[in-house]
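With one protein chain held back, the other chains of the complex are shown just where they sit.
Entry: chain A
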């Protein structure tokens, strides 16, 4: 008899789904606590917990509830959104190397955000402009890839990559033409910067909703990963599902980029890393991506704002510095 211990049945549902998800949830909670305790004025864990359960003195309450917690939650939500969007794009394009920005969405958002910064607009308008840019990029790629012919992942990928290089050129042009005093802010935005985050709630609520909505579609996504014809032969309505994934992944990425600029790396590496460890069942990979992506960005942002405080590092640098060794280790281990 083959070893069926890894199969999602009966009591082994616990080992298959619950244990990885509960472990990641615990890790997430620890990362959130760690992030809230760290800062220019270090607070002992006991006082942080006091504040979180509704006690503590007013100064500490302001520091934690109004300053640190929103930023921490923004980081968590953004990381989760990017990782889920990356996992979805990888399935949509049948390419394990796809990331949320591969179709040029971050380029559109960056042009929107940098344009607003060039005009000297405030943070709220920068975010709004980034969102519009992301929306425009999404519709542009979808419309062009649709074209007159059929809509295939390779056509979508090619269109997206070419449009992304177009955005790249516009971004370089804007950077070249912008006055020097605006440059640092623009560069930080391009590498990802959570200090633009206004409020964590839209991103956090979207992340929770999306995990709830996607879970029942997990098995269909597993079948879709075997190719569109095989999926159709097994009863999946391929075209509507692909269109839904495209727009969902774009929405997630747009919200993430709007919250924190174009943070690279998480959308590519987190789903990939989880697949190396947990296999390729989307019912597990999607919620696990949300938790692991959130955890990684929370930790990266904590270091970004504390390592050389009061100065801040671009968080994208930290996600790569943390993620690259982790990923290489896992790759080495599973070979």
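Basically, a residue touches a chain if its C-beta (ideal position, glycine included) is under 8 Å from a C-beta of that chain, and two chains touch if they have at least 3 such contacts; residues count from 1.
The rule is short, and it goes like this: contacts and distances are computed from a predicted model.
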The complex's invisible chain, by UniProt name, from "Phenylacetate-CoA oxygenase subunit PaaA", "RsbR protein", "3-isopropylmalate dehydratase large subunit" or "ABC transporter ATP-binding protein": "ABC transporter ATP-binding protein"
Option touching the unshown chain, where A:236, A:274 or A:320 are the choices: A:236
Absent-chain contact - pick from A:223, A:290, A:304 or A:322: A:223
Contact set of chain A toward the excluded chain (per top definition): 1-4, 6-10, 13, 91, 94-96, 216-217, 219-220, 222-223, 225-227, 229-230, 232-238, 275, 279-281
